[in-house]
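I have a structure here, written as structure tokens, and I will follow up with some questions on it.
The complex appears here without one of its protein chains, the remainder shown in place.
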Amino acid sequence: MKKILALTLACTMVVGAAAPVAAEGSDKLALNVIISQYGDHTQEWWPTFESKFEEANPDIDLNIEIVSWNDLYTVVNTRISTNQAPDILNIDTFADYVADDLLMPAEDYTSEELKAKILPSFWNANEIDGTVWALPILASARALFYNKDILEAAGAEVPTTWDEVLDACEKIKAYDENIVPWSLDISTDEGQAAFSYYTWNNGGGFTDADGNWALNSAANVEAVNFMKTLIDSGYCTADPYTETRYPQQDAFAAGSLAMMLGPCNLYDIAAGVNFGVAPMPTNGDNESVQMGVCDRLMAFRNDEAPDQEARTAAISKFFDAFYDAETYSEYMVFEGFLPVTTDSGEILAASADKYTKGDGSANGDSEYFATFCDMLASCNFYPASKPEWNDVKQGVINAEQQICQGADAQETLDLLQEDILTLQEENEAAAEEEAAAEE
Amino acid sequence: MKKHSLLKKAEPYVWLLPSMLLMAVMILVPIVTVFQLSMSQITRAGVIKGYNDFENFKAVFRSPTFWHTLKNTLVWTVTVVGFSTLIGFVIAMVLNQEFVGRKIVRAIVVFPWATSLIIQSVIWKYSINADYGSLNVILQKLGVIEKYINWTPTAQAHFAWECWIGIFVTVPFVTFCVLSGLQSIDTAYYEAADIDGASFWQKLGRITLPLLKPSLTVSTVLNIIYVFNSFPIIWTMTKGDPADRTHTLATYLYKLSFYNGKSGQAAAVSVIGFVILCICSSIYMILSLRAEKEEQ
Partner (left out) sequence: MTSRKRKKLIQKICLYLFVLVVCVIILYPYFVMFTTAAKDRDEMYALNMTILPLEWKWSNFIEIWSAAPVFRYFLNSIIIAGGATLLAILCGIPAAYAMSRMQFKGKSIFLGLVIMSQMFAPVVLLVGIYKLMTTLKLVNSLLGLILLNAAFNQAFAIWLLRGTFLSISPEMEQAAKIDGCGRIGSLVRVLLPMAAPGVVTTLIFVFINSWNEYTMALTLMSTDTLKPITVGINVFYGFNMIQWQYLFATSLFATVPVIILFLCIEKHLAAGLTAGGVKG
């Protein structure tokens, strides 16, 4: 009996120790925020922001949770299906949440001053049916990064066209076959980015000039076939299907990868090599198109919140504090990304050098930031505000993988286009039904 | 008196109660939820909209990827369970011999079992990478290969590696199950067989295998269930890519749910997997019951 007692006691103790620290009965307004992890520094920066914010707003209890991109969708989806959506979420998509009527219109919580300083193109990019549903948190531009030393040693020029890419790869391969000349990532992680790089620079893309889905255009077929050529000639990193961009960035930083289409925050990671940045190579005479990526911050509705007004006010305060020029600039330097507000864009382009990172190691580089901020104006973005975007994203990744494994490009993309159009019809029919029901 | 016997009848159930309660709440409730979800329409963002006339199951059955995944699951289960049983059996036979260093080898064989699947998979994924993986480096330094080899050029190659890791981590379990069976066999049988001049294969077929049947059955049944539902290896290695050619049901439903935003279909796949396992185990139950009757 004693043993059982002892066991029970031990068990209670473990369970007791494991019980969550219950939120003490305060009347503070709790704001749950999910922030996605952009890099090593994300974890350092936000806790400081949290404590500063709570100091300035003692009536708000800010809970910031940093979630890695790997787990982000899992966490968010399970939360939503169990009615535990966060108050504020940082993620890339938003159309699905709008379709389910989960978000608050951005006008509800965005102050006039804030709205005035967000770059108009970014503000408008989050519009669906005339309402803006999210705020841009940061932008990133992608361009061609090349290792100057390797290209020089191999006697290769910086490529501007696809033919020159193949030529440069050949020369690098001949110079040192242990160096990987080019990288390609068509993994589930971010395969849609590769689709953009190559189709846009071949005059194609996700949509046609009128904004309708045009996934099976001749330009797209040619572009995906070019990816296959790159893989088949052995110029790329060996495993484009499952290897994400991150090991490739590390390889570029270590000097074992010569060229890659990468994001602007690569400058921090690749500080150790002598690298240059150039516009993305295009096919023939097509104009070079850079890719911009924009992630978002959005506020979820919470119809059960007792005091809606206070909640909205707290959300506004959060955004005002975050987009404050100094705070926001500091965060951009921390992550190595580009600002989406006018005032901090100016600060960064002029004086990014004065910001240091958490570990004090790297400084912002004003000139570098200025180049990319300029680039941002002419970038193309994903059509993320279209309700079919997520299916298109998964669809093109799957199509790329099939084609590079040997499937016929035209057939595969035709099938995808057909699927997406069917889906679009269904979505529209459902929307009409709902509208009719409301009337 | 009556009250007393009632109490006595109820007693076993009282003993079972804590265990039953735990399983009912933590396992049965989620199972019911999954059945419910499999028949509901769920939006991409995860909002549940109600019953939808088996539309999830219809959509799953229409998808060619599902059928390919089903085939993969079968290949995966049979290959991993089959090969690890075979290899585990051989290793157990060897470990049952007397030789110098046997204890150390037995200890080493335990390693893969004690390591978490996620860690195992990450190591192998890193190791077989063609550009920087250590397998190429080691083979090159040893002079086995001249140039780095791309170990995973096709979907089949990816899948083969996944099966290999599956086998790698399953072998120890089989080895120890068989080993325990071997150790419980009375040596007198073998001595008698030796006197009769029986060959190694005769002893294996007539004595060892029949007496090992219970141990092998246990390990095979448990392994089928575990391997069928295994998730971390394939998810870490490929996430089912390239082009969804390396999925098994467990990873397929995870991708459907959390990447493709089709939680309803994912729940349907769970239910289908459950039904398959149920059918398999009922067949097993019926067969073993019949065998028992025959023995009697």
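A and B are the chain letters, set down in written order, and residue numbers restart from 1 in every chain.
Here is the rule we use: a contact is a pair of C-beta atoms (placed from the backbone, for glycine too) under 8 Å apart; a residue touches a chain by one contact, two chains touch by 3 or more.
Quick caveat: nothing in here was measured; it's all calculated off a predicted structure.
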| item | value |
| --- | --- |
| In the full complex, displayed partners of the excluded chain | A, B |
| Hidden-chain contact residue, picked from the options B:63, B:127 or B:154 | B:127 |
| Options A:88, A:215, A:251 or A:314, residue touching the unrepresented chain | A:251 |
| Where the missing chain touches chain B, by residue | 9, 11-13, 15-23, 25-34, 37, 91, 94, 97, 99, 101, 105-120, 122-124, 126-127, 131-132, 134, 137-138, 141, 168, 173, 176-177, 179-181, 183-184, 214-215, 217-219, 222, 225-226, 229-232, 250, 253-254, 257, 263, 266-267, 270, 273-274, 277-278, 281 |
| Where the missing chain touches chain A, by residue | 1, 3-4, 7-8, 10-11, 14-15, 17-20, 36-40, 42-43, 65-71, 74-75, 78, 81-84, 176, 178-179, 246-247, 249-251, 253-257, 265, 269, 272 |
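Basically, only the chains that are shown with their structure count from here on.
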| item | value |
| --- | --- |
| Partner chain A, residues of chain B touching it in the complex | 42-48, 129-132, 147-148, 150, 152-155, 158, 237-245, 255, 257-261, 263 |
| In the complex, chain A residues that touch chain B | 73-74, 77-81, 96-97, 99-100, 102, 177-178, 180, 187-188, 237-239, 241-243, 247, 251, 256, 390-391, 394, 398, 401-402, 404-405, 407 |
